[in-house]
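Supplied in structure tokens, the structure appears directly below.
In this view, the complex is presented without one of its protein chains, the others remaining in place.
Chain nomenclature is as follows: A and B, assigned in order of appearance, with residue numbering initiated at 1 for each chain independently.
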Amino acid sequence: VSPEARVRELGLQIQDYADPPYGGRYGTMKAFHRSGDLVMLSGMTGESREGVVLHPGRVGADLGVEQGYESARLAAINTLGLMRLALGSLDAVAGIAGNLTFVVCTPDFEDLHTVGEGASHLYAEVFGPAAGRATHASIGVMSLSRRNCVELWITVEARHA
Amino acid sequence: VSPEARVRELGLQIQDYADPPYGGRYGTMKAFHRSGDLVMLSGMTGESREGVVLHPGRVGADLGVEQGYESARLAAINTLGLMRLALGSLDAVAGIAGNLTFVVCTPDFEDLHTVGEGASHLYAEVFGPAAGRATHASIGVMSLSRRNCVELWITVEARHA
Partner (left out) sequence: VSPEARVRELGLQIQDYADPPYGGRYGTMKAFHRSGDLVMLSGMTGESREGVVLHPGRVGADLGVEQGYESARLAAINTLGLMRLALGSLDAVAGIAGNLTFVVCTPDFEDLHTVGEGASHLYAEVFGPAAGRATHASIGVMSLSRRNCVELWITVEARHA
């Protein structure tokens, strides 16, 4: 089953960052950079294109681990929109190369791995357990833009042209 | 207009990291790594080569967003010195591929995007609005070396040799 077919089966709503380009929200950054078969994506959060944040706050304080997980999942779904913008179709993705996940949390929050799995599970569902598996680290940080609790810094491997 | 010509027009003072190499300050790290056309740079802060920090402190507490912006701009100017060391000339830069910006801030500081624009605007001025636009994320963190408030982790795309 191709990634685009899986997206249809899963019923995922993927934001269209092409019209207007990248949602018209970013004047000084770009959505992606392709160098050979590596595609770097701009940092992505669990926001709607209109800027509505799914779960604003801090994991371990006003947010639980489950809300962090959901934010990571939505951010990962949003990156699918960036991949379509970069490559035309998710079927041009060979795999997720790297996933550096930043999580706003309290000083004593340890379960960063579970939050990060919100993205890891989504990628496995869409690209399969092999291609969807990325090198990964989840890092607890002080703050993110617009009170988002998760931001993903993703590198994708495109199918060789 | 070439990037080197733009640097002259803008009157930018770019530190020379070649004499002594990389300012003689770093014994165990290197300034850049080139792999194909990708050039990774060591983390860069808004310091003079002598180690004088432009705005030491924490954005949202002892520093305002404008001082964070200025620190990101100076750090970006410093990375131009690393690019010259890596490539001989800024005219050999095809574009800025990635810009991961770390900002020391308070827990409730949200406006990381504006701080990061200090670097984004500088790159657009020097390389133009297309080549100077990078994939970007700004992450609020606990601390950085020597009380710097901004550190840039930059990947550059070099012109194909």
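We take it that a residue touches a chain if its C-beta (ideal position, glycine included) is under 8 Å from a C-beta of that chain, and two chains touch if they have at least 3 such contacts.
No experiment lies behind these values; they were computed from the predicted model shown.
Within the complete assembly, A:Gly36 is the residue of A:Pro21, A:Gly36 or A:Gly64 that touches the hidden chain. Interface with the hidden chain, as seen from chain A, comprises residues 36-38, 95, 97-100, 104-113, 117, 120-121, 124, 133-142, 155, 157.
Residue positions on chain B in contact with the hidden chain: 28-33, 35-36, 38, 40-43, 58, 102, 104, 141-147, 151, 153, in rising order.
We adopt the following convention: only the chains that are shown with their structure count from here on.
Taking CA atoms, the transformation carrying chain A onto chain B includes a rotation by 120°, reported to the nearest 5. For the pair chain A and chain B, the distance between C-alpha centroids works out to 25 Å.
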